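Provided herewith is a single structure, encoded as structure tokens, for subsequent inquiry.
Yeah, one chain of the complex is gone here, protein chain that is, but the others are all in their spots.
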Amino acid sequence: MSYQWNWGIFLSPAASGDSTYLGWMLSGLQTTILLSLSAWVIALALGSLMGVLRTVPGKWLSGLAATYVEIFRNIPLLVQLFIWYFVLPEVLPFGLGDRFKQDLDPVTQQFVSAMVCLGFFTSARVCEQVRSGINALPRGQKNAGLALGFTLPQTYRHVLLPMAFRLVVPPLTSEFLNIFKNSAVCSTIGLLELAAQGRQLVDYTAQPYESFIAVTALYLIINVVVMTLMRHVENKTRVPGYLGGK
Amino acid sequence: MISIDTVSKHYGSFQVLTDCTTQVKKGEVIVVCGPSGSGKSTLIKCVNGLEPFQSGTITVNGVSVGDPKTNLSKLRSHVGMVFQHFELFPHMSITDNLTIAQEKVLGRNKDEARDKGLKLLDRVGLKAHAAKFPGQLSGGQQQRVAIARALAMDPICMLFDEPTSALDPEMINEVLDVMVELAQEGMTMMCVTHEMGFARKVANRVIFMDKGQIVEDDSKDAFFGAPRSERARQFLAKILQH
Partner (left out) sequence: MYEFDWSSIPGALPFLWEGMKVSLEITLSAVIFGIVWGTALAMMRLSPVKPLSWFAAGYVNLFRAIPLVMVLLWFFLIVPQVLRGAFNLDPNTDVRLTSAMIGFALFESAYYSEIIRAGIQSVPKGQVSAASALGMSYAQAMRLVVLPQAFRNMVPLLLTQAIVLFQDTSLVYVSALADFFGAAYKVGDRDGRLVELLLFAGLVYFLICFAASQLVRRYQKKLNAHVAH
């Protein structure tokens, strides 16, 4: 049994007629990138908010944030995705679910569900990183901020968060990478991102190796680009004379 | 200026402060000393409300610290505090450390805050370091910046929480010199410190604490001349062995 390699397959016209198979790959890549970036914005915003809440005095708010984290950390991403995509539109009150199903085209429905799902899922992880960053700061920093007359929100804004975020750039980098990798899960609801395009190409061309090698290579490239970018961020935000100790 | 009246504090069943009472008048310099764990740092942090306390009252310039209606941020903005570990903000330049609270808390404009900050930085002898970051300065230098940062807020009194105990010995004097100068200018000061030389030079009174209680509260001559309690005598004897 010998495999017939055919790298030219990418340049031949795709079954859809309006594009080449290379075009499929690139459109998948584009969806993956768009999806991951928009989910990352949600994850950062929500995760930072929750991370701050986990460190504020008062059991009520920090307990709320802790519950949030436990829920999103202890259910598989795939199950969460299916719940966002299949369950939520059915059970949303006030006809919101029906509007979601009727007013949005299927591709948008898939994209929105995937984006929200990845965003919330990752926010729970971002929350834990932000919390550990804040807790890693010397306790006196908060006191110093308060002693100068800052309110608690001002102390977070000017003293604690700028330093905490610098400390957690490396773990956030790995969460950022994860969001790209996790986005592949969204192929299961039919969203035509990179991995799904790869599978579709296999179905149409019977050239699985070329397709999978190309998809894998594209994920590797994303990985390298993100790491380079984040290393740049890390260098940009480095504090002179600060070695990360206490 | 500062009045502390039968203040008690406990963490769970652990009693940290028991019925502490004392006053600091305007222009007075008070040194608080005592063995570690005696509650002196906790007491000084109660003065600006960084540590809550369960009973008793503390008033600063007539404002009650423990009263839930008190705007603590406002009170703290004119009570300067210097910490054991300096607590400069590592991600800001020295200039920004000196100006951020002036701008965000007191609402001063950028230029005004900058002029004030740099003037005080000059006063503590560090004008040349304005553009550097805290991590690039020695401990002694950082602590002098921290004093300047507190002074930039035009405080009505200053609290020092072991300002020299995290410093290498050769850096202690540069910080103490700044504090002595401040005392001689008439700043109201409450200092938790073991530097007895500093106490002898500028203190009006010395408070000795042990196990959460104020054991002695006396003029410095009386304290150093003939401490009334055995515990204070032992403490002084130990300090002198250094």
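All chains are identified by letter, namely A and B, in their written order; residue positions are counted from 1 within each chain.
One rule holds for everything that comes next: contacts are C-beta pairs under 8 Å (C-beta built on N, C-alpha and C of every residue); 3 or more make two chains touch, one makes a residue touch a chain.
Note that this is a predicted model, so its numbers are computed, not measured.
**Student:** Thinking of the whole complex, not just what is shown, which of A:L11, A:I75, A:V107 or A:A136 touches the missing chain?
**Tutor:** Hidden-chain contact among the options goes to A:I75.
**Student:** Just one of A:A65, A:A114 or A:A195 touches the chain that is missing; which is it?
**Tutor:** In the full complex, the listed residue that touches the missing chain is A:A195.
**Student:** Which parts of chain A face the unshown chain closely enough to count as touching?
**Tutor:** 1, 70-71, 73-80, 82-83, 86-87, 90-91, 93, 97, 177, 180-185, 187-188, 195, 198-199, 208-209, 212, 215-216, 219-220, 223
By our rule, only the chains that are shown with their structure count from here on.
**Student:** Which residues of chain A touch chain B in their complex?
**Tutor:** 138, 140-141, 143-151, 154, 158-159, 162-163, 166, 239-243
**Student:** What does chain B use to touch chain A in their complex?
**Tutor:** Counting only chain B, the residues touching chain A are 45, 48, 50, 72-74, 76-81, 83-85, 87-91, 100-101, 104-106, 132-137, 149-150, 153.
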